[in-house]
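What follows is a single structure, and I will ask about it in a moment.
Showing just some of the chains, left in place.
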Amino acid sequence: MTQMTRPSGRQYDQLRSVTLETGVAKHAEGSCLIKAGDTHVLCTASVETRVPPWLRNGGTGWVTAEYGMLPRSTSERMRRESSAGKQSGRTQEIQRLIGRSLRAVTDLAALGENQISLDCDVLQADGGTRTASITGAFVALSQAVDWMKAKKIVDANAVVIRDHVAAISCGIYKDEPVLDLDYAEDSNAIADANFVMTGSGALVEVQATAEERPFSQQDFSALMMLAEAGIQDLVVLQKQSLG
Amino acid sequence: MTQMTRPSGRQYDQLRSVTLETGVAKHAEGSCLIKAGDTHVLCTASVETRVPPWLRNGGTGWVTAEYGMLPRSTSERMRRESSAGKQSGRTQEIQRLIGRSLRAVTDLAALGENQISLDCDVLQADGGTRTASITGAFVALSQAVDWMKAKKIVDANAVVIRDHVAAISCGIYKDEPVLDLDYAEDSNAIADANFVMTGSGALVEVQATAEERPFSQQDFSALMMLAEAGIQDLVVLQKQSLG
Amino acid sequence: MTQMTRPSGRQYDQLRSVTLETGVAKHAEGSCLIKAGDTHVLCTASVETRVPPWLRNGGTGWVTAEYGMLPRSTSERMRRESSAGKQSGRTQEIQRLIGRSLRAVTDLAALGENQISLDCDVLQADGGTRTASITGAFVALSQAVDWMKAKKIVDANAVVIRDHVAAISCGIYKDEPVLDLDYAEDSNAIADANFVMTGSGALVEVQATAEERPFSQQDFSALMMLAEAGIQDLVVLQKQSLG
Amino acid sequence: MTQMTRPSGRQYDQLRSVTLETGVAKHAEGSCLIKAGDTHVLCTASVETRVPPWLRNGGTGWVTAEYGMLPRSTSERMRRESSAGKQSGRTQEIQRLIGRSLRAVTDLAALGENQISLDCDVLQADGGTRTASITGAFVALSQAVDWMKAKKIVDANAVVIRDHVAAISCGIYKDEPVLDLDYAEDSNAIADANFVMTGSGALVEVQATAEERPFSQQDFSALMMLAEAGIQDLVVLQKQSLG
């Protein structure tokens, strides 16, 4: 690697400082406030003992997610989506991604006919809100499953959560691959990619996009390697936060 | 007063523990996280150097507010309003109230053709979210005006904020007037009332509602007296938080 | 009181001329056209022998209200809310107020699992449409209950309506408290207040708002006294219209 | 014709009793309350001195219409369209018909760049609301044009309204053509048709629909003859109401 300097002064393969604080929502069955640098997302898990209509009487459960940004989480105030009357395409895309990522590590049959809804609300944004949401929501989800076991809603021995799942962004910034883009980098990246992986290193989701120009398969491989290392670090933090 | 016991053990005229933390939103021109017991509201102020179309070229500014609850701020998860496609009547009623309350102490002409938007987002709810929003939003509003003065958007000597404004709820619980209802009281009150007053004790808004049965004018007067004392305490806290 | 002159030439404590005409809607189970000066509101009551989902199998009934303004009830044509695709915050606030006011004097258990919907449609507006709606809707509601008794949907001896309810606005106009604001006064008032009271003088709803400047508790008390007298006059008219 | 008896006892070619009352809306530039039997429609005309964007700077004006039914104008309460969040297909179809019918007799160039909006609100319905709306709206439109001439918004000598326009329904009821269906007939008709014609007998709109079975061209011709006579009677009433 050359002497490229990141706006934050971080190394090309260095995560932002990340904290995962649990027990932050009095009413929720699971909760986690994830702070990745200046990106702060409040993740809550809500348990319902029923499933959407299209799953009823099928014996399996469901995990779903919703995502929102507070209007002034961003440098310019954004219009409130409830006032606009609809969720943007971006919002829907992100919440679909979070839901798929969590379901990939959940045994829905072991969950029984119950639903867990993850709400990921961005209190402050500085890039990487979708990946932080996945990482934090996994913690809230795990707590909710533990709560269900304690309440005997699911069997205490069931393996509902099959593996950890976490996510990180990478990108090509000033022609070099870097890990965990903040907003200053994200808005100037040549390409960016979001990786969702399990604790055992398998891929769950890959989304890579050329921003300024198409990129090579070699560049893509470099991004994937950075992501793998970053996600392993995040999984360690998840384990610590869950005790 | 008789020996009525409040669920929280508070005295009939005792506020919940209240904190007003400023500087909680990196991007906003003013911000305040108000915690009144287990009710937590994040208030941000956003400055725009333009006004809504119906005010243009009139020389005066505008102060407006929006209110939202995170889906799991409540004991049961609420449907996200952006997903429902509209704001509920309750939400609209509350944000109209917040906006009117703040405008009552703002000299809109002194503000020039600028708009300040207050966003009050309930992170956790335990009764009294609308009054906490007003009390906290005032702090964020004051900071935003100071920011505008520092940026020379408004004259440094202008008296834009004419007085403090704060709000509190009262209610008749087990036949006795009490100050600052929490959720356990609010959901069982015979009547409840929200008072918005200035630092000098004048009325800005009064909203009183019979819940279980109509109430007497004497009861109403007792509520107003409790509110006046509570609001004076809140104004002291506002002053402390604004330094 | 000083020599302040109201635009209409009325005394400070004088209601506008009020008429309550019943039997004005062929299809409705109750109906009342209230005219308070140039404010004309058509109120109809519709009986359904079922309740909203959240009340089913609970044994109690429901009273609800909707409010609308014809597009050209006002001096400038207003956009039709069905064309705009939603009800304004003001509309929702008013219809919630009407519903609460009527439920405060209704024994919902005595109503059985039936719903009465009050529609208050403003044919012509000159201030005070929400209070006129409450006063008129009470008459339609009473007729609907009588109709239900005649049809043996509720027991003929049940006390479904526990008291009368009526409403009036007051305000501080040219620094003096006056009763029953018309539009010319309302749009220039320092403060205005809406009072909803029962026939026996108890409070059901109070909504007071500073328009031009905060107001004193003494001013507020003066408004409440004016309202009490005005509402008693309205209750007499309600009794006459109901025979 | 055979001895078929209509529910109302009317002759096959007999209109319901029709009245056209003007001056019924204090704020509108033109207004007419049309009562055709138990069908009552309040029609108001609103003048704006500007036109929709797609007509700007073209020198011609516009005439448009909106239609609504009060929720309890019908025997069963209908859902309020503002609450449903949209206008039904039927509503849109009717208001498009009213607008086209009025434009057919208006010289839009003579109107200048001004718009007249007709609001037709059904206070009580008993069949034939769309045709009554057209007949009544024409009166309100004529008044509005006179008001514009008096205000010198259009030239006093301009022929803005080129002819009268009125409308009536006909139908095949119990195998015989009858004029001016009321609800009892309309809901049992084999076919029904709405005719809009000018004072000079020319056709503006024809809408005929098979309800129970397709119908012959001879039947259709019989309906058109009935309509022509009925519309001539309505035009006489329009002239009387306009003085």
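To keep things simple, chains are lettered A, B, C and D as they appear, and every chain counts its residues starting from 1.
The criterion applied here is as follows: contacts are C-beta pairs under 8 Å (C-beta built on N, C-alpha and C of every residue); 3 or more make two chains touch, one makes a residue touch a chain.
Quantities reported herein were computed from a predicted structural model and do not represent experimental measurements.
Depicted are 4 of the identical subunits; the complete assembly encoded in this structure file consists of 6 such copies.
Quick note on the criterion: only the chains that are shown with their structure count from here on.
As for how the two copies chain B and chain C face one another, over half of their interface residue numbers coincide. For chain C, the chain whose average C-alpha position is most distant is A.
Mean C-alpha position of chain B lies 28 Å from that of chain C.
Measuring from the averaged C-alpha position of chain A to that of chain C gives a distance of 51 Å. Contact with two or more other chains is made by residues 86-87 of chain C. Pairs of chains that satisfy the touch definition comprise A-B, B-C, C-D. Considering their complex, residues 86-87, 89-90, 92-93, 95-96, 100, 104-105, 163, 191, 193, 197-198, 200-210, 213-217, 219-220, 224, 228 of chain C touch chain B. In the complex of the two chains, the chain A residues touching chain B come out as 25-28, 31, 38, 42, 44, 46, 48, 66, 68, 70-75, 77, 80-87, 91, 117, 119, 121, 123-124, 126.
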